[in-house]
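Note that this complex is displayed minus one protein chain, with the remaining chains in position.
Labels run A and B following the written order; every chain starts at residue 1.
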Amino acid sequence: MGELRLMKGNEAIAEAFIREGVDAYYGYPITPQSEVMEYLTAERPEKRTGMVVLQAESELAAINMVYGAACTGKKVVTSSSSPGISLMQEGISYIAGSEVPCVLLNVVRGGPGLGDIQPAQSDYFQSVKGGGHGDYRQIVLAPSSVQDMYDHVALAFELAFKYRILVLIQSDGLIGQMMEKVEIGEQKKRLSDKEIKEKYDSWALTGRTPGREHNIVTSLELDQAKQEQFNIHLQNKYAEIAEKEVLYEEMEVEDADYILVAYGSSSRICRKTVNLAREKGLKVGLLRPITLWPFPEKRIAELAKRVKGMLSVEMSAGQMVEDVKLAVNGKIKVEHFGRYGGMIHTPEEVLEALETKIIGG
Amino acid sequence: MTEEIIIAGFGGQGVLSLGKILAYSAIMQNQEVSWMPSYGPEMRGGTANVTVILSDERISSPVLRKFDTAIILNQQSMDKFEEAVKPGGLLLYDNNGIIHPPTRKDINIYLVEAAKEAAKMGSAKTFNMVVLGAYLKIKPLVELGNVIKGLKKSLPERHHKLIPMNEKAILQGMEIVKEEHLV
Partner (left out) sequence: MADIKIEDIIKSENLVFKKTKLFTDKPLSYCPGCGHGVAHRLILEVIEEMGIESETIGVAPVGCSVLAYEFMNIDMAQAPHGRAPAMATGIKRVYPEKYVFTYQGDGDLAAIGTSETIHACNRGDNMTIIFINNGIYGMTGGQMAPTTLEGMVSSTTPFGRDIELMGHPIKMTELVAQLPGTCYVARHAVHTPAAVRKAKKAIRKAFEKQKEKKGLSFVEIVSNCNSGWKMTPVDSNKWMEEHMFPYYPLGEIKEI
């Protein structure tokens, strides 16, 4: 068993960046995730592992620093919160269009615009449907605990390099600011320049190795027929990810009549709702998507064959509910419930919504 | 065992660190914990509160409407959280600055004059540890030895010399806590 610590989600993920052997963090401060860079700088990662931590002049610069380093086969990461992630969408689209691996953290806050600094889950569309231009996808992981914040870093980098894709860890102010028990893993070694060359010389910009063609990382293809072929290649890759990489967790679904679908901090609140409902004799279960994209649509479709209704619970005006409805395809009743704009629903409010919108509705 | 606690008072009373030390102490005996502060503009308005959950099982919602225990350290918090204690639950408060003491009859109410005691001890900063001692006397969920370990973990090394003083404050809190009303 690793070392146990009491940490904020934002601190745990920062520690995980160091222990995962990340080469660089480029970021720009924004509440409620500034602890990430503050923790990193206080930890002297340049001494611990040689990791680079640099405060950029904007989120725009930060994502392009990430893009640059990602082109070279290094492990690179940034973090921000909703308005900052909006500013990064240009770089995110380029990263998708040039297929380089990297990891982003969005500690979501209330919007739109400057919104507020309280927890929210209203960036689902942006994360899952593509906030930037073009036909692209990114893998989206939704941690629901401080331990998940730590553990998802290794998972995110594994997926990022496996598919040369951007992996977004979508947290929120609640998980970012909350402290929980975390088991800290071993320090992984950063790859040496030589190891990177050996592993990624087919695509990474490491300086043209004698005897090979120059590597180019670009998202530009002026020949539209070739650009269509490239898009088909991307779609095939996305289809493979959708087939193989779906992750979800279930609670008391075996005998459930009704299912709550919730991710991240909302799923934590819904675990309590399941307990409250069971105490009242209501057979309620919870499905928590761990990957928001790819979405566990097959599992939801399966469950729709035998349960009476589903309530999608999200701290938003109703975004994920669209994907739940698509998966259910009209077979049973599906509704959305959630407080938003920085407000957090309580377990009791969720139960009340389930009773009025689904069970009694 | 699951214990859901709200600790509420003024910023500067050590509300958040009281919660943190309690949570760290529970980790020392391998329990699950969550520590969820209110933050943002609310904090700047002078009040601070933190929800702490200790459990033998995986913790569900860190956001709660009802609590097993409310530790209340100013009047604003009394106004807000007296009603949030579950029937049969515990309300522990310091009467310093309290104009309207708690009135509920369906909960257990305890008083700890921690501000007065800390002043007497000549160290206002140990106020929150007096409160912690009082709480642990009523609900001995965490062993004192683990609290000391928790203190060591949550305090930076340079402050470790203050641990004996904090331990004394905890013991003092255990000593002076008074029952006001029992269900």
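By our rule, contacts are C-beta pairs under 8 Å (C-beta built on N, C-alpha and C of every residue); 3 or more make two chains touch, one makes a residue touch a chain.
Quick caveat: nothing in here was measured; it's all calculated off a predicted structure.
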Original post:
Thinking of the complex as a whole, which visible chains are touched by the chain that is not shown?
Top reply: A
Original post:
Which residue from A:113, A:210 or A:330 sits in contact with the chain not drawn here?
Top reply: A:210
Original post:
Among the options A:90, A:297, A:322 or A:352, which residue touches the chain absent from this view?
Top reply: A:90
Original post:
Touching the left-out chain: which of A:60, A:184, A:242 or A:301?
Top reply: A:60
Subject >> Which residue of A:10, A:33, A:49 or A:72 touches the chain not shown here >> reply: A:72
Original post:
Touching the missing chain, which residues of subunit A?
Top reply: 23-24, 26, 52, 54, 56-58, 60-62, 64-72, 74, 76, 90-91, 94, 98, 193, 205-210, 214-220
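FYI, only the chains that are shown with their structure count from here on.
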Subject >> Of subunit A, residues touching subunit B in the complex >> reply: 4-6, 32, 116-118, 173-174, 177-181, 265, 268-275, 344-348
Subject >> Residues of subunit B that touch subunit A when the two form their complex >> reply: 20, 23-24, 27, 30, 32-37, 39-40, 59-65, 153-154
